[in-house]
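Have a look at the structure that comes next, please.
The complex is shown incomplete by one protein chain, all other protein chains being positioned as in the whole.
Take a look at chain A:
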Amino acid sequence: MTWRSPLALVRDYLQGQRAREKDLRNLVSNLPYEGLEKRKQPNRYFLSNAIKTTKYTLLFFIPMNLFEQFHRLANLYFVGLAILNFVPAVNAFQPDVALIPICVILSLTALKDAWEDFRRYQSDRKLNNTPCFIYSRKEKQFVQRRWKDVRVGDFVKVVYNEIIPADLLLLHTSDPSGVCLIETANLDGETNLKQRTVVSGLCNTSPEFEPESFNSIVVCEKPNNNLNHFKCYVEKPDKEKVGAGIESLLLRGCTVRNTDHAVGFVVYAGHETKSMLNNNGPRYKRSKLERKLNTDVIFCVILLFTMCLIGALGHFLWLQALPSVPPYLVPDSNGHLDSPSLSAFYMFFTMIILLQILIPISLYVSIELVKIGQIFFITNDADLYDDDTEVRMQCRALNITEDLGQIEYIFSDKTGTLTENKMVFRRCSIVGTEYPHKENAIRLALLAEVDLEEEVIFNQHPQPPQTSWSLDAEDTNSQDSHRRGSRCKSKVAASAQSDVAFSSPLETEVIPDRKLLQQISRAESSSRRKTDPYLDFFLALAICNTVVVSMATAQRRRVSVSPHAWQTNNALDTLSNVVKNAGCIFTSCWRKPKRNRTVSEGSALEDDSFQPPLKMTGTVNTNGIQTYSLHTPSQGDKPAATLDNLRYEAESPDEAALVYAAKAYGFTLLARTPDSVTVRLPSGEDLVFEVLDTLTFDSNRKRMSVLVRHPITKEYVLYTKGADSAIMELLGTPYAEHLMTRNIAADTQHHLDCYAKEGLRTLCITKKVVSDNVYESWLVDRQRALAAIDNREELIMDTAVQLEKNLSLLGATGIEDRLQENVPDTIMALREAGIQVWVLTGDKPETAVNIGYACRLLEKDDLVINMSCKNKLACTSILDCTLEEVRRYSQDPRNVDTTPDISLVIDGCTLTMAMSPDLQERFVDLAKRCRSVLCCRVTPLQKSRVVKVIREKLKVMTLAVGDGANDVNMIQAADVGIGISGQEGMQAVMASDFAISRFKHLKKLLLVHGHWCYTRLANMIIYFLYKNVAYVNLLFWYQFFCGFSATAMVDYWLMIFFNLFFTSVPPIMFGIMDRDVSAEMLLGVPELYRTGQGAGQYKFSTFWVSILDAFYQSLVCFFIPYLVYMDSDIGIFTFGTPLNTVSLFTILVHLSIEIKTWTVVHWVVMFGSVALYFIVTLAYSAICVTCNPPSNPYWILQNQMADPMFYLICIISTVVALLPRYMFHVLKNSIAPSPLVQARHLDRLDSSTKEQWIKEWRSFRGGGQVKRSRLSTPPSPTLENSVDINPETPTAAENMEDDFTLNVTSQRPVHT
């Protein structure tokens, strides 16, 4: 290392700064510079790959940590007081002792920080020393180095299953097509594989990559934290620029899968990598209770200042009243006495020091401790643990546990939250013909019957919505049964599910529809086979997606699976086991209906339907195709190895379901590379389609397309699939030569509507043949868009829209998403708990309404208001009318019992209008009166806007629950965000405050833990404030007897210990462990949850009542000893001892009145505190002869304890102090018991009587809501009015040419 002038160093530093700040970075290979000293390195300005996430260094820990801690206002206050102690004028007794509490608190926090930092340091070191391969010019090969040695400009080789050390621009892979698959589970939790491709046109010619030959310049943007976006181009020596995006970037922290090795160029390293930039710490939220607490602390401050002011004023008056200078008035060291006013001024500050404990500094520390304890219990709850995924409840936000007990509005996503998000292909419609797949339905129904428990729950449901639209009359039975199946979660399926992402055979297996199979075979054999809509339909299913094909041999394990589960099994075994099991179950299910259904169907038909493969083989065989038989066993008894080894990994489960469906019909997706898709046709032929472009899905277009070149016809074909609303507008000519007199679009739309009513998710499949010259011209636009640096996304989208028009409809699919278990039960319970449940979904209104009934969000007797309109005027008038109607409804006293609950169904575009500033108020007012609201067709942004508006307008506690990336906004907007760790990756979980694995866990989380956490913390805080006021007031009362001179009659140490040790543990334990009502009761009677909503237990009045009580108690604790010792020879500190003891007893017994449940821990802590007080005080009194002037409590407590008066005082003072509170509790509980107290009474009964009582109680309490309309006459008059809304407002309606609908129905929509 040569010496360099400081100036050069500074210059170098500034240069580096500038290089890092530049918007574009030019990076070159390090290899030519290898071995040179650092300042000659071209990329020296960029951060190295060594990371340091620690906040502190060993040397500067103390100052840095202190600086950090003093950012908290409370700490500053405390330090200010400590400093005040050292001002001589205020005459503190012992300034040094005053430092102890703040030191204890600061050092506790510092210790915690140090420990956390050490953990971070350890993991940093481990990560930095992880081995990796870097190319070395000297050795002409990749050599093993460590992560921290990686620098920008290096070439790094990553191998199969290895973690990527830095952000790499992918240059070469072992895959001939230049693909590298990565798993981003570490970044966003998504377990499906993502495909990354090498930068095209660089060095993909040779089979071995030569880093030394790389002499291009990589120009990339400044590091940012967007995981899905990256812009860069590579400038070759010949000045040719090759663009590259996120699809060529391997992100640090991801794992390489299914690829033997890959080589990348390091563009960002260390802290500049996207994963590190994304790694921000836990979010800090402030709970409602804490916000309230802060106002109360301000009241405490006001109280403190008032008391100090009284003290100062009193001192002034006392001094004024003195006739001359008495001997007890001590002048300062110069023999000079301050004037009364100046003394009074100083006295104010002395008083602050004396009474400082009124501000509960330790409260903040205690609250944190309590929350840690509460989180410990929540995460350890076995009921919130999901056996299938082996995931516990996670608390990601550490400080809003109590908010869970105050929720008033729940905003829920539908897909994946209420439903399983495990898609099952159910029906399809091809060119206007509907194929009901009833065999498939039967199979699913039978699977469901395995689970009897689910069945019982199901039987309690009201009759499911009857849909009689199906094409075959004889199908009603099976309809019913498959519905049943659809509602229930199959345990078998779930267990098979646990180690595979979403490709469990049972879930994905589709039994082909008999008619459709025949239709396909007919098409196959027909002459027009290249353009048959049936073939095209399935080709579209197989091609138009982003599904990644992975072979079973490339088995990977999920992050969450513990290693031991995988010790013995090798991948192939596991899979084949799964398949085998599946096969067995499948077989048994297959056999069952044979016996059951013989009555309903003829035997010929039966044979027909159960052995379609054989028959098929027969027909196909005539065409001389052998391979088809390969496919058949997968439906038969033996699991097939080869084709079943194909596993599809999709970003959305819908796609996987469609690909599996296509596979069931023989259209097997064999491989997918960026440039080609290989599909095996039923005939056994393998078609390789050249993929020209993929127009990826986005939420604006709501569709995706794949442009391929047909290998046989050489036509450019665009397959598009998407939501019907997005597709139907784009339809052009009907499917070409298909000679259908019927209108395909109309028929399909009809089928789609039916699917939606049945609760299926629908997708439209279209095809478009693009002519050569159209393609050529489009390609130019497309490439320009791709190369653009600015507005790239918009341009790309424009090109996509440009191509996606004039589509020909092939058909539609219906995919079922089953309801999660116990969802209706949970929703019912939440609603009984006084929580309004909103469901926000992107689905069609019909689908959503259907699910709404199924999950009991909507009830049969509900008045459902359906709002959908196309322009704002209509929207305004509808809102007004409805609001008027609803108001009249609820205000009319006659209707109190007859009013059915109102539910609102609103669609996305109406919602946008309703949320506009001028209509917002009205919408919120309407929504407030609705028991449940269902928003359909909403975008992620709308979701969060709804949450925000409701939260701000109604000032309520909101909770948002969702599982997908589209719920992230909503989760972040709500007071409490809950993520469901489901199928759609972990983005929701990452954004959430709490993560659960099933929707049903919400019930216990809110009703039990929420309630507990809230009551515990609220009571603890109130108690804490009370405690401080009660104790400090003792000192205050004494001021009236010592000339307001701020004398403390209790030894300073004991005073500090009193708060710090003697009385701190019981309330913390109270805050963690108290249990007012048992979990069973809280779950059995959800109404109890209402006690926490709104202001809950922690009301303003509660605060003041407890403060008043504290005043009273302190008066008693002071004046009883005072009256006893009046005019006696008692010394100051002797007098203080009984006061302190009485105070301790009062405070502890007060707590024991509040404690509802006494466990061993409670007893130990309570008696421990008393014992600790006496042991410490006795020991201190025995030791301290002159150690702590002026108090020196030598032998004082011993003396006192030898005096019977001491005990008599303690007993009577405690009794008198607590008598009012005790009486108040007794009288309230006896005369007007709160629901909680009644529940506690019930809790004591034995379980069978308890259940009976709960039932009776609920029928009484809930009767008003549930049975209302049944008890009395149906609310017909008002109803008719509401139905008549349309005619009633002709003026408004006529002015608009737009049609709008407003359906107010008293019953669930009847599907005909």
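Throughout what follows, contacts are C-beta pairs under 8 Å (C-beta built on N, C-alpha and C of every residue); 3 or more make two chains touch, one makes a residue touch a chain; residues count from 1.
As a convention for this text, contacts and distances are computed from a predicted model.
Q: What is the protein name, per UniProt, of the chain that does not appear here: "G-patch domain-containing protein", "NUBP2 factor", "Proteasome assembly chaperone 2" or "Cell cycle control protein"?
A: UniProt lists the chain left out of the view as "Cell cycle control protein".
Q: Which of A:Ser5, A:Asn228 or A:Ser333 sits in contact with the chain that's absent?
A: A:Ser333
Q: Check each of A:Leu7, A:Leu59, A:Ile712 or A:Val1160 against the chain that is not shown and name the one that touches it.
A: Selected residue, touching the omitted chain: A:Val1160.
Q: I'm checking contacts with the chain that's been left out. Which of A:Ile100, A:Ala114 or A:Ile163 qualifies?
A: With A:Ile100, A:Ala114 or A:Ile163 as choices, the missing chain is touched by A:Ile163.
Q: Of A:Val266, A:Leu293, A:Met393 or A:Leu730, which sits in contact with the chain we cannot see?
A: A:Met393
Q: Out of A:Gly722, A:Gly1043 or A:Pro1067, point to the residue that touches the absent chain in the complete complex.
A: A:Gly1043
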